[in-house]
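Written out below as structure tokens is the structure these notes cover.
With one protein chain withheld, the remaining protein chains of the complex are depicted in position.
Labels run A and B following the written order; every chain starts at residue 1.
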Amino acid sequence: MNNIAFNVALPLLTAFLLPIISSGSKSATRFVGPFVLLAMLWFALAYFNVLQHPVAIALGGFLPPLGISFHLDNLSLLMAALIPLMMLLLWPYNNREGFREESLLLLLAGAASGLALSGDLFNIYVFYELLSVASFGLAAANRTAAAFAATFRYVIISGLGTVLALTGIALIYTQTGTLNLAHIGLLASQLNNPVGLSAFALIVIGIGVKAEIFPVNGWVPEVYSTASPRISALLAGLISKLAVLVIIRLLVVAYQGSQALTLLLVLGMLGIIWGELSAWHSKDLKRMFSFSSIGQLGMVLVAFSIPGDAGMAAGIAMMLHHLVVKPGMFLLTENWNGPIKKLKGAATSSPLAAFLFMLFALSMIGVPPLPGFWAKLLLVTGLVEANAPLYIIALVVLLTATVIEAHYLMSTALKIFSRGKKKHFKKLLQTPFNLTIATIFGAVLLAALFTLTPLGNKLNQIATESSDRSLYIKTTLSLKLPPQVKQQVSKVQ
Amino acid sequence: MRNISALVFASGLAFLLLVITWQFILGGAPMLIGEAILQQAAEELGAANLVTSVVLGYRGIDTLGEIAILFTASTATSLVLSSIAEKTSAKSKPGLRDDGTILASSASLFFPLLMTIGLYIILHGHLTPGGGFQGGVILAAAFFLPLLAVPGRGVNHSGLALVEGFAGASFIVIGIIALFQGKAFLQPLFGHGEMGSLLSAGSLPLLYIAVGLKVGAELSGLLANLAEPSGNGDETLSATESASTEQTSMQAEKTKS
Partner (left out) sequence: MTTNLIHWLLYGGAMGLIVIGIVGVVTLTNIFRIILALVIAEAGANLLLVIAGYRFDAIAPILTGQALSAMPTTQIMVDPVPQAMVLTSIVIGVGVQALALALVLKVYKNYQTLDLREIHHRMLADIDHSSGVISLLSEEQPKGERPLPEPETKNVLNSGGEK
């Protein structure tokens, strides 16, 4: 039953060996990556099928509070399956320039899987750092002057985040004397003081660098407009969600008090305001999408700040919706990267891309039959039911943001669908490869439209399961405890 | 404007951290898992150095992540610098002075000494302070010293890549072997042996050798990558190039104001 560890071990192993493989045979380099990703997908889905209730796995055979454990429930397995899936869609199949980018992507996949599964605070930090360093390399892979400068700023902001997160982890360790999330959850009462809460704030801001959380998202527009659209799609679509997942785990297990929720709510609102206003102001598609990504992740954060299952369901729905829509949008920016004014006539030169843009835009705004509407509806009802002054303010912010969103997306759509000059046609033509992948994202969005009821049921099940604090603790600590810890545990209880 | 907000952010954080310091419960942290590990680590793993049993046993997957981070950093660095690295891979570059016999010969004198110390520290990682990381760094220093003394000397990157790859892979393969034996991933293999002797603590010394070689190769590659372009002399932009960049920056400032 222990083979989920392969999801971390296999990509890392392949990445280590890739330089050697590539010196042997160039074609093998191109095949081995997708093959490993397929294997990862298979492992994750195999677990997904047999999983009845959450399971914890002790790595190295050392029982959880002492050793590191992986926590497998529907949410973490869903992410573990989405990672190889997204990677396969955004894999550089036509890259002939050596093995380094493939190697970094595999490392990213391994780190992301570890981040999704891990149940140990410091282990999460290690995988988060691995994820960061791999994404630095990918962000600079374009090798233009602007990409280097943007990546440098990204590295520094991330480095600052690392220091803050590490400080937060050290503070939690000084307060509880343990690193396992479930064990921390058991001792949560010791964290309900200024030191514990500021540890949470530090970790949120530190990990939030990847989740594009408000004060530490200065790198977002720069990196996304200098990196290749595939990498932007990966970072905005997948990687940001994993960072959010870590924050949610910590929130559910150890910080159920209102102060931590208020922090998330305020950061989320600031993110929405800043992101949407900047997107409204921006003049080219790449930066517009980067800023709107910040705004969307602010909405995700606001959703998770609603206490109880409702918030969890809304947050996961928003997260999954953004995970499908944003990569599709970023793929369309490859050839539409000029100023929005020059997009005139884009619809006539590649009608499918224009249709996809319209679909994604409408879903993101939340126009009724599309999945984005249902996600936003969950969020709005959650905010109304939470019934506290701050949540009402958040509701107002959210609705205003939606209006702004609708304005800038629809005015762009107007430009795309308006008649343009003939000589621009060639420039606005989308490459068939990007278009195919974007179409797949669009098809997933439309498929979700027709399976709303089963999806909703599954979503509710995942939300109830992952917002259940005692279930998480019980799962990990039900493995046989070493006597000393058992004694301490019973003392605390 | 950006500066002001950054300053506000920094001073807010500074205030938060200082308040935390004030709030600290004095007298040290509770050692929940630390105490338990101190009690049972020697029995479970058979390593005299308990930090090693934490690094490779209880938190083995952290160590895997850590060597992966070093590997990622060196891959990313060579990706960033590759336009230069590819051109300067020739063994010795003309136009670099030899920095004197004393430096060169003492560097080659230190090489075997540093290698010996590095390998000693790696091999005794489960018995005495030290281990794969510390020893690996010394190995890297052994390789880097000649590079500092004789800047033109090239580094065998393909050889380093080979060591890197196989050392990292063997760490994971040892973990996977345990999996195939019906144990958990990265569970220590073999018996404990007699505690305190060189051949003890099961597969931990093997893991540390893999870590040591990997860290050594990784850091030498990383340092050589960074050192090579600087040995190349200052680069100057061509006249047209600098003119256009000046123009760009001027116009950028104009648009700012």
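Of note:
Throughout what follows, a residue touches a chain if its C-beta (ideal position, glycine included) is under 8 Å from a C-beta of that chain, and two chains touch if they have at least 3 such contacts.
Because the structure is predicted, anything quoted here is derived from the model rather than measured.
Looking at A:51, A:146, A:392 or A:414, the residue that reaches the missing chain in the full complex is A:146. In the complete assembly, the contact with the undisplayed chain comes from A:167, out of A:167, A:293, A:350 or A:402. Interface note for the absent chain: among A:91, A:122 or A:472, the touching residue is A:122. Mapped onto chain B, contacts with the missing chain fall at residues 3, 6-7, 9-11, 13-14, 17-18, 20-21, 24, 26-29, 31, 33-35, 37-39, 41-43, 48-51, 53-55, 58-59, 62-63, 65-66, 69-70, 72-74, 76-77, 80-81, 83, 87, 94-95, 128-129, 133, 195-196, 215, 219, 222-223, 225-226, 229-230, 232-233, 235-238, 241-242, 244-245, 247-249, 251-253, 255-256.
Interface with the hidden chain, as seen from chain A, comprises residues 122, 125-126, 129, 132-133, 136-137, 140, 143-146, 148-153, 155-156, 158-160, 162-163, 166-167, 169-171, 173-174, 179, 222, 225-226, 283-284, 286-287, 337-339, 342.
In this text, only the chains that are shown with their structure count from here on.
Residues of chain B that touch chain A in their complex: 9, 13, 16-17, 19-20, 23-25, 29-37, 39-40, 44, 57-62, 64-66, 68-69, 71-73, 75-76, 78-80, 82-83, 158, 161-162, 164-166, 168-169, 172-173, 175-176, 178-179, 183-188. Residues of chain A touching chain B in their complex: 2-3, 5-6, 8-9, 12-13, 15-20, 23, 57-62, 65-68, 100-101, 103-104, 107, 110-111, 114, 122-123, 126-127, 129-130, 133-134, 136-137, 140-141, 143, 148, 151, 164, 167, 171, 173-180, 183, 187, 193-195, 198, 201-202, 215, 482, 484-485, 488.
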